[in-house]
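Only one protein chain is missing; all other protein chains are in place.
The first chain written gets the first letter, and so on, giving A and B; residue counts start at 1 in each chain.
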Amino acid sequence: MSRLEVVKTGKLWIGGKWPRSESGATFPVTNPEGEVVARCASASRKDSRDAVEAARSGLGKWRDSTAMLRGQVMYRAAEMLEGRAAELTEALQFGGAGAAAARQEVDASIDRMVMLAGWCDKIHQVLGCQNSVAGPYHCFTIPQPCGVVVAFSPAEPALLSLVTLVGAAMSIGNSVVAVAPPQAGLAAVLLGEVLAVSDVPAGAVNILTGNQKDLVEPLGGHREVAVVVSGGLSKASRVAVRMAAADGIRRVHAVPWTGSAWEDDEETCSPWFLEQFVEFKTLWHPAAS
Amino acid sequence: MLARRAASFTKRSIKADSKRSGLRLAVSMLDLTTLEGADSPELVRALCRRAIAPCPVPPLNPPIPSVAAVCIYPRLVPIVREALAGSSVRVASVATGFPSGQAPLAMRLQDTQAAIEAGADEIDMVISRGAFLAGRCDEVADEVRAVQDVCGDAHLKIILETGELETPDNIRRCADLVIEAASRDRDLGDGQVFVKTSTGKMSPAATMPSVLLLLESVRDHFNATGVRIGVKPAGGIRKAKAALHLLVMVRETVGQDWLTPSLFRIGASSLLDDLVRQLLWTSRGHYAAMHDVAVT
Partner (left out) sequence: MTQTEGAVAAAGWDYSPAPERTRPDIESEYGLFIDGEFRKSRSGKVFDTINPATGERLARIAQADEADVDAAMAAARSAGPKWARMKGRERGKYLFRLARRIQECSRELAVLETMDGGKPIKESRDVDLPLVAQHFFYHAGWADKLQWAFAGRPVRPRGVCGQIIPWNFPLLMAAWKLAPALACGNTVVLKPAETTPLTALHLARLMQEIDLPPGVVNIVTGFGETGRLVATHSAVRKVAFTGSTGVGRTLMQETAGREIPLTLELGGKSPNIVFADAAIDQAIEGVVGGIWFNQGHVCCAGSRLFVEESILETFVSALRDRMKQLRVGDPLDKNTDIGAINSEGQLERIRSLVRTGQEEGAILHDVQAEPLPKKGCWFPPCFFTGVQPSHTVAREEIFGPVLSVMSFRTPEEAIRRANATPYGLAAGIWTDKGSKIFEIASRMDAGIVWCNSYNQFDAAAPFGGVKESGFGREGGLHGLRAYVR
């Protein structure tokens, strides 16, 4: 006798909690045969505001952790991803990927998280410097986190792009509000579930799923947001983000990669990509009385 | 910031009338000094004549003022006393085992007593820098007060030897310490006590930052008590320009009130030559030769 399957509804991950969308709206996740295999919460404008507030309160704990600890937490996330590789592979297959390709993307995502984890306590040495100024001063330029980063991830590669954007921002010590489009919804929910059990402090990462276009304006314009990074927004949405971001002089970056370009470890883990999540602070102190 | 502020005074451009009056002011603030083992009575008498009338013939009109004092070792006090008789120039004697101050306190007090008895108007004492650097601040305070007792009405200049104290913090703390010691339970008149940078026997001596620190200490003491302590940079001040920089620093740190020989002195020897040369230049339009002015 056939058993009636329990269909999961993926929720939003905000401030370490798992609320359903404030509006109650969801969207279906279907397999290539068109059967509904799960549902995901569709984040509203209000959810996006809550996520930013959560990211703001979660920032301090993550930013002020030692770089060593952040690296450990991110490596822990990689371990947990590995443990749920099968489930993640299945989720990517719902999106249409073949079994091998899906598994490959999961492996790449796990490795990506490991690589980014390793940057936490090294990026400062690569991007920072001492400045030889013409006077008796110690003058350093040190990388610091920007604050709250909003990342719009593309539909594909659903998991790898999301891990890249979230991991890169995390490695510097930023807190993140990631917004995955419906096609990537289930993978995003699973990533949230992984991070939730990897000692990531509440609010340091927040994951929303839903229609990105609706959230471009409220997130781009939220004055607590420091950086908006677009991983796959349309040209019109990118312009909308910049228009909204102008009010608070927010940094807006557009990631140039599509499709398999996300697989390039050299590019995606380069310090010149990570630099988009960095603010430089130049410190002077007299070295003579 | 200390160095920068000190350097900022050297950026003031002192021209025309302000230069002329500044140079004259500097002459009037000079403690014309000779502290050599080879000082002979004859040389010292010549120095005293220059102290009274710094400009060789023909004199400028108005004449260049006399210097404030002649500063010598105690044994020369009687000769200087005699040579300066009838002039406004005061007799200043180093004492207290100058320049090292290493002798036992009793001997240093005796040294001071001898100078006073010989007729010194002013005593330039050295403190025990070693005691200060070792943290025995009471010992320094006590010796200042003991010397003060011996001085009576004679004015006292307390030499910190800032070059040995080395750091700005030390210099400032030491200045505060001796000023507090000299003022404690005493009704000091303005200019009765000076703080002085250096013996002139070591380098660095009266650097701009070290003088600034003394001025700041004196300023804060005045703000707290209303009593004006004098300041005397000494050592390494050879050029008229350096003297003008000092006057700028006084003016902008403690104000016009201190621009008087009763509150600001410059301890120097060859500086007078350059001051006179510059004054001759400002009035005659050509530079005097050294042999025109250095007539000691």
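Definition applied: a contact is a pair of C-beta atoms (placed from the backbone, for glycine too) under 8 Å apart; a residue touches a chain by one contact, two chains touch by 3 or more.
Bear in mind the structure is a predicted one, so any value in this text is a computation, not a measurement.
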For the chain not depicted, the shown chains it touches: A, B
Of A:25, A:85, A:101 or A:129, the one touching the omitted chain in the full complex: A:129
Contact residue for the chain not shown (choose from B:111, B:143, B:216 or B:274): B:216
Residues in chain A touching the chain absent from view: 126, 129, 131-135, 137, 139, 141, 144, 146, 226, 238-239, 242-243, 245-249, 251, 254, 266, 270-272, 275, 279-286
Positions on chain B where the hidden chain makes contact: 1-2, 4-5, 11-19, 21-22, 24-25, 28, 65-66, 68-69, 88-90, 168-169, 191, 216, 223, 247-248, 251-252, 256-257, 259-262
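Here is the rule we use: only the chains that are shown with their structure count from here on.
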Geometric centre distance via CA averages, chain B-chain A, whole Å: 70
Interfacial residue positions of chain A with respect to chain B in the complex: 286, 288-289
Touching residues (chain side chain B, partner chain A) in the complex: 1-3, 167-169
